[in-house]
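A single protein chain has been omitted from the complex, and every remaining protein chain is retained in its original position.
Per-chain residue numbering starts at 1, and chain names A, B, C and D are given in the order in which the chains are listed.
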Amino acid sequence: MDTVVLLSCTGLGLGALYFLVASGLSLIFGLMDVLNFAHGALLSVGAYATWWAGTEAGLSFWLAVPFGTLVGTAAAVLLELFLIRPLYSRPRDQILATVGVGLAVPALLMGVWGADARPFPQPALLSGTWHVLGATVPVNRFVLVAAAGLLLLALRLFLARTRYGLIVRAGVEDRAMVTALGIDVRRAFTLVFAIGGAAAALGGALGGLYFGSVNPGQGTGLLIFAFVVVVMGGMGSVTGAAVASVCVGLVQQFANYYTTAGLGDLSVVVLLAVLLLVRPRGLTGRLA
Amino acid sequence: MHGSLRWWPIALLILLLVIPYSALPVPGLLDGPLGSPGSLQLIALCLLYGALATGYDLLLGRTGLLSFGHALYFATGLYATNLGMLELGLPFAAAAAFGVACAVALALLLGSVSLRVTGIGFSMVTLAFAQAGSILVQRNPGGITGGEEGRSAPAGRLPSALLGIENTANLYWIALAYLVLTLAAVHWAVGSPIGRVWQGIKENERRVEVLGLRPYGYKLVAFVLAGALAAVGGVVYLLLTGGATPQAATSDATLSLLVMVVLGGSGTRWGPLLGGVLYTWAGHRLGDLANSAAVADLPAVLRVPLSQPLFLLGGLFVAVVYLLPGGLARLPARIRAARSVRSARSAGPVGATGARPTGGSPA
Amino acid sequence: MPRPASPVVATPVLRLTGLGWSVRGVPIVEDVSFSVGEGEFIAFIGPNGAGKTSLFNLISGICPASAGSLELDGADITAESVHARARRGLGRTFQTSSLWPATTVADHVRLAAQAAAGPRASYRIWRRADRYADQVAETLARTELAHRADTPASALSHGEKRKLELAVLLVSDPRLILLDEPMAGVSAEEVPALTELIRSVHRDLGRTVLMVEHHMDVLLGLADRVAVMHHGTLLALDTPDAVMADATVQQAYLGEAL
Amino acid sequence: GTAGTNAADGGGAKSPVKVGLVYSRTGPLAAYGKQYLEGFKAGLSYATKGSGAVDGHRIEIEEQDDAGDPAKAVSAAKDLIGKGHKILAGSTASGVALQVGPIAAQNKVLFISGPAAADKVTGLNKYTFRSGRQSYQDIRTAASFIGDAKGSKVTVLAQDNAFGQANVAAVKAVLGAQGATVDAVLAPPSATDLTPFATQARTAKPDLLFVAWAGDTSAALWTALNQQDVFAETKVVTGLDLAASYPLFGPAGEKISFLNHYFGGAAGTPVEKAMDEAVTAAGGKSDIFTPDGFTAAQLIVHAVEANHGSADDTSALVKALEGWSFDGVKGRTTVRAEDHALLQPMFQVKLTGNGAAARPSVARTLTADEVAPPVTPMAG
Partner (left out) sequence: MPAAALLSVRDLRVVIDGLHILHGVDLDVAPTGVTALLGRNGAGKTTTVKAVMGLVPRTGSVRFAGTELVSLPTHLVVRQGIGYAPEDRGIFAGLTVAENLRLAERDRDAEPAYHLVHELFPELKQRAGQLAGTLSGGQQQMVAIGRTLLNRNRLIIADEPTKGLAPKIVAEVADVLARAAEAVPVLLVEQNLALVRRLAGTCAVLADGRTAHRGDTAELLADEDAARRLLGVGGRRPGPPAVTEEVNP
């Protein structure tokens, strides 16, 4: 019993981490049609900035996380301004440029801070455990779940309450026509990219909490699961990504534990393949 | 001018044929003289990847299929051949045939499943299958793949003409033969009736259906053919590196193929080859640049990034995408176009004020 | 040339029985039944959104029928795929021209000829693709596109694209031809030539043609019968004169002349 | 003695000995590669008494980066061999060592593997030696933590990959043979949430929990083990890696019993002192794999010395090394003739202090014989 509780709680925590990583990716992909391979790099930037602020610069953890998120957002804005924006008429090249950034940024981090994992600052408040129905669950899993929930809420509000979602979706179809309606579409795109980057950086910062350390390849390592989640959720539906994250987290956690060879990631991969073959448009059935 | 252009592939082939007999030093490009084992090994790897990229472009540039799992078939050829020798005790030739057959069977199976979805769904299903393969190899089932350490090829089962430094030239010939085989296969297929259907599928799949052709079958042929070519590449790779290591199966390997194709120019005749050669060469030589004394003397802001080969590679790639749309292969055409515009401009009237459009191309 | 007032449908090429299509419960095409005789020319008119294009999509298999059935030459094709129907000799054009932008005019026709030779012919990877030269030349000459043979489709003018669509259609020599607004966007000066081309396909080659068109003067000169669609149903199917005289048609479709 | 003075006289004239180093200068193991190189340079200077030459033959080093990729390593090795190098050394990663070894054998050149720990490198072939320890020596050091294994219960917590599987097998072989019951908790290498595996390890209630863990999730693992209170009832043993990793153990660090290949200052030998001075002078710091580079240089210089400054006859080089026993950084070190295992002392270590303040200290030094791996038959 307590094993099941533990697996459920930690599975949810893992799902929350996946959602933190995937939400920005999903937003950018769903609205802007850019499959952002540099998303892992943004995660790493957020994680390293938080780590740097929390250790080298001596800020408290509660200041370091906003700082890291801010740096990640700035990186995303720069990425959009200097790489994505000039390539809007060449969507495939956009993807490829992000592949290049995804290669270069981790290498740069490795060059500056070395390849080895660095211990991540852990505030005392979050390093304990809670006892839930006989299971000892680390507190930070609950923090992740709460952060993911808040992020989901915030993104949904942004999409529903502002015109930006609409503008960007229209802009992907036909940028010129959006400007011909008197809208400065570039600003909207930059904003969406910045929000995606902020989500990624927050994911990176909280991922550091989860792993207890940061290393240059961490973001890229999570990226593949983020892709899986985005596709399963239905290509850019943020809510779909949330549902898929929880599914993937739970399935992976249970399969890792109960199958002898630890088939967690294999089962996720099989899940994806089967889902796409049965429902080619993903869980929520948005455009494929 | 065009007459001479038509002959350059043959000239290139002749050049490639004389390389092992040449002791020409090419400082900067290569570490040793042309015919030295180290250079031959590097050139052979370049040719191998040029051929692999050419085969991959059969999917990407010719049929419009963005597969993220091509490395799976390369790795299958590599591992199955090696295991054929190690576990089944087959002689090399039989093991190679076994390896390619395994990859073809796998491509047939997985291709027929993944081609049931289109667009980004197809990309993701292929990625998923390749990821499963990669995990399996790393997991070392039954101890046969050797996990992350891989397994080296059994020297006893390889023909002695392929062993030892003094025989590097023979490996080079094999890589060259593989390249010629791939180029011939791809160009022949593209020029055949099925190649025309592929082009139709790439540009407008529904339109092909309306003509009475079912795209699925033709795409499957492309998928299996590309898979088979990749598998042969895996066999050549086994000979060149003397072992099978899991790096070959990762999604990064497919991503590199993608980068190569784009670098050179997807859908063009020579672009993928060019891209593969350049990427591989840069991957090996940028390390030397990164470690060179010139870099070591730079201030830290420059030295730290420049001493990371992957940073240089990533940066280079971004630059190419940014500055050379359509890849290197389209560069001459672009230069020509730019020149004609300039001459047209200088002849025609010049407007006083210019304004850039805010949107991309008008819809 | 005198036309029969009410053509006898001796051997129906196409027979629709109660055909319908709805999207999420909303009917788009409803209970359409009629037969098309060999060599007949039927023009479809109707207000925008009446379901003309949707009906063509149903016939060519691009949309699956949600009710009723469809026979081509007596065989039930309701459940068949787009390519299977095409192989039975059903060819169509699209309302917005649908071509391969980077492919040359000659290659368009060549691929269509290759496809017409059956799906096997296209699998022959060991052959060269530059066959069917006679067919290609003949078709390009007929559609007056010979001088554009090596031009990629994206560089054609609108009228030429329309012609190329017809060329692709003609080379495979379909039994039944569906044309969706072939004159849309074609300038006044090119209309007569295109009309003539369609007429020759119908009259000289004896092909069965269904055509959607808003240019009344064009279709009145071509059609044996005119079908009027409205709100997804078939309002009338009769001789041109009778349809034009119909008060409902006047009111629902033509409106008062400018 | 006299050989050294001769070298100084005619140094320039005699043909140099070319040594190729293929190691990770970049890539995931770059930190190990750096230590190795620093150690190698120190060792070369130590063994040649600062002359950099043997019998007047300069030892020329050419470095090549493999970035941890075996394919790159093979290309680099072939390049070096093609340029006439008769001696190769390096291999930071096991995958590299296992691929370069056969190349060396095919071309009959001497290959001295570096930090790569895989047991398979021992006895790989006649031309392959190693300058570091191997996993089996780690395991025997771990085994030394339970005095009498008979009847005790041992659990191995490892990742389900080649490294983890090899450790499980080795523990079974060593402690199982001594009468302990050995079982394993294997986690998928890609698993990021390790809490359930920590509980599994706790509920197994072993007398000794041996943790064989490599890679980026180690911080998560130690946090999980600490949070699930595994240390209260069980003795936990694991390997102590490079200095940069000490903080990753977090608060658990002081509760763990470490087996250790080497840390800066562990051995207290005169050779270590020489190494440390040279490395510090060059701006480095001795760490876990510095001795591997140092030892490699010692082995090379000895083999070349035995052949009077020539590296042309590889068989003679091999013969010179087989069975050679010498004073190494860690103490008395022997190249076992049968399979080229490098017999060397190992350490039991404690960490004191937390996070960045964690410092290791030697609890016990195990002699080379106490931790010697079993003899493997030479493969080829």
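Throughout what follows, a residue touches a chain if its C-beta (ideal position, glycine included) is under 8 Å from a C-beta of that chain, and two chains touch if they have at least 3 such contacts.
As the structure is a prediction and not an experimental result, all values here were calculated from the model.
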Handout entry: Contact residue for the chain not shown (choose from A:Leu126, A:Ala154, A:Ile183 or A:Val270)
Key = A:Ile183
Handout entry: Options A:Val5, A:Val112, A:Leu166 or A:Leu250, residue touching the unrepresented chain
Key = A:Leu166
Handout entry: Of C:Ser69, C:Ser98 or C:Thr239, the residue in touch with the unshown chain
Key = C:Ser98
Handout entry: Absent chain, residues of chain A that touch it
Key = 163, 166-167, 169-170, 173-174, 176-185, 287
Exercise for the section: Spell out the interface residues on chain C facing the chain that's missing from view. Expected result: 23, 45-50, 53, 62, 94-101, 151, 153-161, 181, 184-190, 192-193, 214, 216, 252-258
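Heads up, the rule we're going with is that only the chains that are shown with their structure count from here on.
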Practice task
Moving only to chains each one touches, count the minimum steps from chain A until you reach chain C.
Solution key: 2
Handout entry: Identifier of the chain whose CA centre is least distant from the whole-structure CA centre
Key = B
Practice task
Considering only mean CA positions as chain centres, point out the chain farthest from chain C.
Solution key: D
Practice task
Go ahead and note the Å separation of the Cα centroids belonging to chain A and chain D.
Solution key: 38
Practice task
Please work out the Cα centroid separation of chain A and chain B, and write it as a whole number of Å.
Solution key: 30
Fill in the blank from the handout: Residues of chain A that touch two or more other chains sit at 110, 261, 265
Handout entry: Touching two or more other chains - residues of chain B
Key = 135, 139, 307-310
Fill in the blank from the handout: Touching chain B in the complex, chain D uses residues 25-26, 63, 65, 67, 69-72, 74-76, 78-83, 94-95, 98-99, 101-103, 105-107, 118, 120, 160-163, 165, 188-190, 380
Practice task
Flag every residue of chain B that touches chain A in the complex, lowest number first.
Solution key: 113-114, 116-121, 124-125, 127-129, 131-132, 135-136, 139, 141, 251, 255, 258-259, 262, 304-305, 307-311, 313-318, 321-322, 325, 357-363
Fill in the blank from the handout: So, in the complex, the side of chain A touching chain B is made of residues 35, 83, 86-90, 93, 96-97, 99-108, 110-112, 174-180, 185-186, 224, 227-228, 231, 235, 261, 265-266, 269-270, 272-273, 276-277, 280-281, 288
